[in-house]
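With one protein chain held back, the other chains of the complex are shown just where they sit.
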Amino acid sequence: MMLIDCPYCGERAQAEFTYERTLDSIVSLDMPVEEVLARLFSRANPRGEDRELWRHTFGCRQWLVLRRHRRTHAIAAVDPYAPDDPE
Amino acid sequence: MGRAIVIDADVALAPARDVTVLDLWEGELPAIAAGAMQVEPRRWWLIDRGEATEEIDTAIAGRGVLVPIGGGLTRATISGPGWRDLLSVSGFFDVHHSGFGAGSAVSTIIHHVPVRIRVTGASSCDVFFATSYASTLAELWQKTSKGG
Partner (left out) sequence: MTAPRRIADGATDSLRFTFDGRAMTARPGDTLAAALLANGVSLVARSFKYHRPRGIMAAGVEEPNALVTVGEGGRTEPNTRATDVFVYDGLVARSQNAWPSLNFDMGAMNGMLARFLPAGFYYKTFFGPASRWMLYERFIRRAAGLGKAPVDRDPDHFEHRAAFCDVLVVGGGPAGIQVARDAAASGGRVILVEQDALLGGSALRDGIAVPDPVQAGVRMMLRTTASGNWDHGFVTLVERIAEPGQQPPAGMPAQRLWHVRAKRIVLATGAIERPLTFAGNDRPGVMLASAVRAYIRRHGVLAGQRVVIATNNDDAYRTADAAREAGGTVVAILDSRPEPPAAEHPTFADAVPLAAHGGRGGVTAITARVGATTRRFDADVVAMSGGFTPVVHLHSQAGGTLGWREDIQAFVPEGGPEWIESVGSAVGEVEPIAPASAELPDPKHSFIDFQNDVAASDVDLAWREGYRSVEHLKRYTTLGMATDQGKTSNMAGLARLATSAGVTIPQAGLTTFRPPYTPLTLGAMAGADGGGHAAPRRRIALHDVHEARAALWQPLGLWHRPRAYPQIGETLHDAALREARAVRTIAGLTDVSTLAKFAVHGPDAARLLEMVCATGIAKLAVGRGRYTFMLREDGMVLDDGTVWRLDENGYLLTSSTGGADRMEAHLSYVHRVLAPTLRVSVVAQQEHYAGIALAGPRAAAILADLTGIEPPAHMGLARAKVAGVPALILAASYSGERAFELYAAGHDAAPIWGAIEDKVRAAGGFPYGLEALEFLRIEKGHVVIGAEADGRTTPHDLGLERMLRKAGGFVGAQALARPALAAPDRRRLVGLVSSEQIPEGAMLVANHGATVEGHVTSAGPRLLESGGAALALLAGGMAREGETLLATSPTRDRHVRVTVTAPVFHDPDGARYRD
């Protein structure tokens, strides 16, 4: 079970969090349909580090961006989600 | 921490009733709401503050809202020297951490149940959770503690 350093709460067990999706699969409501479909169904799945959207659902309930290595589970950074985050 | 010692803590469950969410989408927490339990960056719980509700409502008019939630909450009052041990049963949070003293509050999970813990004294705390889970947690604590 991973340890996630919530920027609001500090280090907490993964059991308190829920995974939502990778950052590059967020679709806004004004995107054209082609882009929506590409983001939802044609995603990258890199072996290395990826940026993921998580929620501290059973803690502060805030949305967080994890830079997490898919193989080693090493978490390089945990930041509050900011909508202008570059993907 | 002897191996053969049953946890020494007493648990009393009661309807929480007077719990209200205070959400602010703008501005700071008004002075009258000081002492409220902060549960999120922009959310507080007013516990047993019913008499001040109207005044607080006025103070946050236009930039926040009060929403009652106590009808579905149960409060477990846990007391005794073993309260921290009891909360580490089926738990995930470091309740023994020296920084988790009186006045601290935390949201976490115990035995699959989302809970909010408020430390009320050296050997006591309140645990709030949805009433539908009350029998589940009561059963767990009864099995685990001396006075459960």
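Read from first to last, the chains carry the letters A and B; within each, the first residue is number 1.
Here is the rule we go by: contacts are C-beta pairs under 8 Å (C-beta built on N, C-alpha and C of every residue); 3 or more make two chains touch, one makes a residue touch a chain.
All values derive from a computational prediction rather than experimental measurement.
Engineer: Considering the complete complex, identify which of B:Thr53, B:Ser79, B:Ser104 or B:Thr136 is in touch with the unshown chain.
Structural biologist: Once the missing chain is taken into account, the touching residue is B:Thr136.
Engineer: Using the document's contact rule, name the residues of chain A that touch the chain not shown here.
Structural biologist: Its contact residues with the unshown chain are 1-3, 13-14, 18, 20, 26-29, 31-33, 36-37, 40, 53, 55, 57, 61-63, 72-73, 75, 81, 83.
Engineer: Even though one chain is hidden, which residues of chain B still touch it in the full complex?
Structural biologist: 1, 3-4, 6, 15, 17, 21, 23, 25-26, 63-65, 67-73, 88-97, 111-113, 130-136, 139-140, 143-144, 146
The rule is short, and it goes like this: only the chains that are shown with their structure count from here on.
Engineer: Hey, how far is the Cα centre of chain A from the one of chain B, in Å?
Structural biologist: 28
Engineer: Could you please specify the touching residues of chain B with respect to chain A in the complex?
Structural biologist: 39-41, 92-93, 106-109, 114
Engineer: Chain B touches which residues of chain A in the complex?
Structural biologist: Contact set of chain A toward chain B: 8-9, 12-13, 15-16, 58-62.
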